[in-house]
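If you scroll down you'll find the structure; I have some questions about it.
Every protein chain but one is kept in place in this view of the complex.
Chain IDs A and B follow the sequence of writing; residue 1 opens each chain.
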Amino acid sequence: MTISEHLKRSALPGMAVAMLFALVLGSWLFGAEMADLHLQHRQRLAVLQANALVLAVADTDAAGTRKRVGEMQKLEPRIESVIIVAGPQLLASTRPGDGAPRQLKREEKPLYDLSNLIRTARETNRGEEVVRKKTIQIDEMPSGRLVVTLPYLSGGEFAGILQMQFDGSGYPRAAGDTFPFPILLLIAALLAGAALRMQTQKKVDPAKLIALVAFLLIVLFYQQQQIGRLEQVVKQDNRAIATQYLASAEQLDRLGYLPLLRDPAGVNHWDTDDYERPRGVIAADGSIAEEAETKQLARRAGFIRPILWAIDLFAVAVLLFFLYGYAGRAYAAFREHIYAYIYVAPAMIGMLVLVFFPFSYGITLAFTDTTLFNESLPFLDRLIGWGNFKAILGDFNIYQDTAEGIIWNYQNFYWTLMVTVVWTITNVVIGVSFGFILAMVLNTEGLRGKAIYRVLLILPWAIPNYITALVWRGMFHPQFGVINQVLQMFGLEPVAWFDGVISSFLTGVATNGWLSFPFMMVVILGALQSIPKEMYEAAEVEGASRWQRLRHITLPLLKPTLIPAIVLSVVWTFNMFNIIFLVSGGEPSGANEILVTKAYKIAFEQYQYAYAAAYSTVIFMILLVYGFFQTRITKATESF
Amino acid sequence: MANMKTRNHIWLHLGLISFTLLAIYPVLWVLALSFSGQQSVGLIDLPQDPSFLERLRAILPVPEHWSVKNYTEVWTEQQFGRWLWNSVVISLMTTLLGVFLACTAAYAFSRFRFPGRNTGMLMFLVSQMFPGTLMLIPLFIIIVKQLELGNTYLGLVIVYATTSIPFCVWMLKGYFDTIPYDIEESALIDGASRLTIFWRIILPLAKPAIAITALFSFMTAWNEFILASVFMESEANYTAPVGLRFFVGGFSSQWGYFAAGSVIVSLPVVALFLQLQKYLISGLTAGSVK
Partner (left out) sequence: MNKPMRIILVIGGLFLAGVFGAAQAAELVLWHAYRGAEKNAIEKVAKLYESRTAGTKVTTLAIPYDAYADKITASVPRGKGPDVFIYAQDRLGGWIESGKTVEPIGFFMDEATQQQFLPGMMDAMTYKGTVFGLPLNYKSITLIYNKALVKTPPKTSTEMVKLAKSLTHADSGRYGLAYWYTNFYFHAALMNAFGGSVFDKNGKLVLNSKETVASIKQMMKWYKQDGIMPSEPSETLVSSMFNEGKVAMVFNGPWFIGEISPSIDFGLAMLPVIDEAGKKPMRPWLTIEGAYISASSKQKEAAYDFAKFLASEEAGLILALEGRQLHTNAAIYKDKRITGDVVLNAFHDQLNSAEPMPNRAEMTMVWSPATTAMNKVVKGNATPEAAIKEASKMVQESINALRKGR
């Protein structure tokens, strides 16, 4: 048995690649989660201390505050320093030689700005009655230190900020990943793969099935075990924080700064999130609220599971790809057609970098709830899943049936989609028919002045479409527009073009038709000229009529050039932003908006970036489906 | 027979002339605006209760007073010459790069049958499908942040060329398909290499399509404005369309300057088309060789 045959019948390569894929991604994900848990633990402990201090100094005067700050720092060795900034003043500081109270120095501007930022955040959350701005800022310094900044309150009012710096050492480390464990699983998978012999000719054979089942078992076992570990760590952390809380609270109680509430139903204001909201997991007496903890666990699992499913699905696809021999065939094909790939590669690489990266950027954005206001939040905080798509596609409020008849809802996606489709079809039909007629005419043999006509007719294409769009808008002006002047010349009533849904639509169609026929004309002209005259002569000799020649020679020979031109022109017209935006602007009331202009307005007039990205992704999907079917149909009807 | 042909041509000419007039009317309007010496878009100054003739005068795209003031001011006030030069360089580089990359890819798509061919073609088409409104930031990240190509010709050329490639590939592939394979086969049998065949046989035969795609690549680069103004960081590196946009937007717009600038910017494209016409015609003879 040769090596290649051996590989062909062995499940080993498939198992190896798929398992590596699943395990590497899996341990990366769990590793990141563990690191995040560790970080959160550190930060919750720090916020706990900081909140306690803010509460402890809330009702004393400046001198009392300085005293309490000093006392508190002594209680907790991890606290390196505490400062309180009120306006342009450094109110208190435990940094040696700082000499508080004093004015802030030039280089302490970031503190002043941070104080304003947190004040604004609090005011915004209250004024808008929506909690959307973080009021506690946590900074992980590269040195391993941790800096927590939160509002300093005096008499219940915002008076400045309190910043606490923590030493990085002494915090519990997350237990290092038991590294041999995934490796053991990998070895198990490899052994299973090596042991299985497949019958390549059979679709369903026991070896393939066993490989699949074994793979799934190992992967799911691994993931389940890891989730269990995560949950365990979350629980441990909660208890550790509760212990710390109780110890500190008892100390403060003893000092007489803050009374310790010994009520299991009381709210714990020490353990808060970044918006100063109590987490609710640890009660005021230090006991764990089981219900809240279960919720906390479910939230974490709810975040991980979909990602795990995606990894599993993909890994299984990889496995099947190998098991069914596609990988081998792909490799062979690659070897065989290497020159073809070399020809295509430069263009393709350019595309991948400059087109498909921006795509994935946009598509990723579509799964978040990014707006102008939360842009600066970390990506994972903004991730929401399919929400935007549900909102766009699930909104069927297309019209209202009122006493005065049907009122269309022009803001609805499906209305805009309908307008876009009608817009595309109308324009492409106009472009192709005018282009075709003109090309046929200009291809007439012995016609004088062809070159002049050609140059003049190409002008609409040559002049930047930005200016011509504006000229057309001017031509449709109700009072000064040329078109209404001509109507009035012949005794007709002027038309208020942009007031009616249909008339406004026509302004766009006229402008775009005017802009797009030269392109079609040139394309068709080029193709017509490549048709050998002999073919027509031969047909004429055989007595074919004009129509027959058109039907049986010209059109079939135009097809290879015309189809791509039409496909492209459909795609372009579908996304023709400038004309709609500049000529009618979607008037009246957004009724003539097409999908791209709508997406633009959502992004730049309403600042809902993610929603706009989802809109763009939907547009993309629609065109993708179109492109797919178009190429299918074209292939099916390809006659030569 | 001959008589009939001539009569047909008269009708053809009549039709063509009226259509052409209609088609270039907005262009004439831009010309009139550019030579009007004024800045507002409204050329028409109608008296009360205008007569038919007065209305006719009003819709004729002829300025009330002729003046080249708009042209001289556009040319002298800004570094327009410099910007045109930048545009020429960038557009020509884009054309060269775009057409070269497209030709090779289109040739492979037309002549070879390989796995992934349809997917590849679809990928090029797909790239035209994502709305451009959200592309600015990611492109900025790649070109300016990662590749450090801000404020250079190359940065813009790369983006423009990749923008124009899909169209060029599709166009050229369609055209290559119409060139019979027999010619290549016999050349292959004669011992010619693929490269020779591509260079000596296919390219000359495909001149008309190459002319169109070159024109398209050129115009993609020539008319683009937003990326050019975002990527360039010194006025000396702006392109002509960027310079043109200074006249509009914000609180007030100088339409006269804008029109004059547009005419100046459009002239090279028109000239280029005139130039490429020859290739379209030579493509005719070459195409009939087969």
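In the analysis below, a residue touches a chain if its C-beta (ideal position, glycine included) is under 8 Å from a C-beta of that chain, and two chains touch if they have at least 3 such contacts.
A quick note: this is a predicted structure, and the numbers were derived from the prediction, not measured.
Here one chain is not drawn; of A:302, A:378 or A:446, the residue touching it is A:378. The residue touching the chain not shown here, chosen from A:131, A:297, A:316 or A:509, is A:131. For the options A:166, A:453 or A:611, the residue in contact with the chain missing from this view is A:611. Counting the whole complex, the residues of chain B in touch with the unshown chain are 39-42, 45, 48, 77-78, 136-137, 140-141, 144-145, 150, 225-226, 229-230, 233-235, 242, 245-252. Touching residues on chain A toward the chain that is not drawn are 35-36, 39-40, 88, 104, 106-110, 112-113, 116-117, 119-120, 123-124, 127-128, 130-132, 134, 137-142, 147, 275, 369, 371-378, 380-381, 477-480, 496, 499, 588-590, 601, 604-608, 611.
As a working rule, only the chains that are shown with their structure count from here on.
Mean C-alpha position of chain A lies 33 Å from that of chain B. Across the interface of their complex, chain A is touched by residues 5, 9, 12-13, 15-16, 19-20, 23-27, 29-30, 41-42, 44, 46, 52, 55-56, 58-59, 101-102, 104-105, 107-109, 112, 114-115, 117-118, 120-135, 137-139, 141-142, 158-159, 161-162, 165-167, 169-171, 173-175, 177-178, 194, 208-209, 211-212, 219, 223, 225, 241, 244, 258-259, 262, 265-266, 269-270, 273-274, 277, 280-281, 283-284, 287-288, 290 of chain B.
Chain contact summary for the complex, chain A toward chain B: residues 330, 333, 336-337, 339-341, 343-344, 346-348, 350-351, 353-359, 361-362, 365, 438, 441-442, 444, 446-449, 451, 453-468, 470-472, 474-475, 480, 482, 485-486, 488-489, 514, 517, 522-523, 525-527, 529-534, 557, 560-565, 567-568, 571-572, 575, 577, 595-596, 599-600, 603-604, 609, 612-613, 616, 619-620, 623-624, 627-628, 631, 635.
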